[in-house]
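With one protein chain removed, the remaining protein chains of the complex are shown where they sit.
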Amino acid sequence: MKHEVLQLIDILGTISFALSGVFAAMQRRLDIFGILIIAFITAVGGGTLRDLLIGNLPVTWMRGTDYSLIILVTAVAGIAFHKTIRHYRRTLVVFDSLGLGFVTILGLQKGIAFGLHPGICIALGTITGCFGGVIRDISLNTIPLIFQKEIYATACIIGGCVYFGLQMTGLGRDWLDVASIAAIFLVRLAVIYYKLALPDIYPKNDGVTV
Amino acid sequence: MKHEVLQLIDILGTISFALSGVFAAMQRRLDIFGILIIAFITAVGGGTLRDLLIGNLPVTWMRGTDYSLIILVTAVAGIAFHKTIRHYRRTLVVFDSLGLGFVTILGLQKGIAFGLHPGICIALGTITGCFGGVIRDISLNTIPLIFQKEIYATACIIGGCVYFGLQMTGLGRDWLDVASIAAIFLVRLAVIYYKLALPDIYPKNDGVTV
Partner (left out) sequence: MKHEVLQLIDILGTISFALSGVFAAMQRRLDIFGILIIAFITAVGGGTLRDLLIGNLPVTWMRGTDYSLIILVTAVAGIAFHKTIRHYRRTLVVFDSLGLGFVTILGLQKGIAFGLHPGICIALGTITGCFGGVIRDISLNTIPLIFQKEIYATACIIGGCVYFGLQMTGLGRDWLDVASIAAIFLVRLAVIYYKLALPDIYPKNDGVTV
């Protein structure tokens, strides 16, 4: 894909992840600094864990000020206009899903660059896409949403399988990017729109303590 | 020790750690994906932190698919047969204690290979053995069990002291392995069987908020 398009999706994904942090932090009535930190953690958390696990150090966001500035501006704007922004939740979900697809495939490709097994690359991509939300939830003292009601990870795993599946057909790298990001985007939107969930494994009223 | 025996204990330890994650996650009624993640975190958490702290990157479980496959199969089997498996809790404790001994001494030896001080090696071994359970508990939004009622860490520390104590006597490496893993195994079982606990430092009814 063209470098400019990738960069734009990266920025939109970062903004959308940061906004999800701002909203979660404001619901818990954190002070301004707390909101900034949660926005930051949510936006860079997944990529930071990815870099730590494979030894890509210093971690990406520390190599320049781009990410920090985008997140700072997003968080300040999110605090100032939070009532207005909430009206555009549907638009945000589109950015968020695109961002999820982008960071997942970027994480997967870092794994390839470090010579890891395809299965591990898919895991690494999924960690990159989902871990920011996990740290956000742990920091806010709730059981991570992702552990209770699956929204993100399945989409990331399917996207990763699409990537390596199509790679075996000899498709070019650009098309792999487009197809796998699109798969994550569409699965995620389908999950939200049709309220899909993993099959429930607990019998109703079975007496297990919640 | 023979390589095959070590590998077998490693696999049994991984299975047993993964199962403890499955049971903890099912008690909180997480969905299938949440259970898989908690099983994974519990099984590889300690070794991952060990590798991060000493800079042994990419972390061990990312260098192949062995660990991931073992944990995946264990988690699926644990979910399917959880009622049956609960009947074999005593057998599981034996695996768990053997696994604890093994991963602790493996962590300690990584510290030696990186040229660290014996005291730090013991700490590293203890972190490797215990941290998976700590991350599991933090992810499930409870105060880690290990901070409240000591079950694991004392056994790991004693095993580490046995290792370096016997090393000074000039004992061979194989015997160091056997003796220190056996020490952890036996101390851990003794703690469970005799319900040993660290001395209580809080006076009863002293008015301190719980």
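Should a chain be cited, it is by its letter among A and B, assigned in written order, with residues numbered from 1 in that chain.
Here is the rule we use: contacts are C-beta pairs under 8 Å (C-beta built on N, C-alpha and C of every residue); 3 or more make two chains touch, one makes a residue touch a chain.
No experiment lies behind these values; they were computed from the predicted model shown.
A.B. asks: Which of these, B:L52, B:L72, B:C161 or B:L189, touches the one chain of the complex that we don't see?
C.D. replies: B:L52
A.B. asks: For subunit A, which residues reach the chain that was dropped from this view?
C.D. replies: 25-34, 37-38, 48, 52, 55, 57-59, 62-65, 68, 79, 138-141
A.B. asks: Footprint of the hidden chain on subunit B, which residues?
C.D. replies: Residues in contact with the chain left out: 52-55, 57, 111, 114, 116-117, 119-120, 123-124, 134, 138, 141-144, 146-150, 153-154, 197-202, 208-210.
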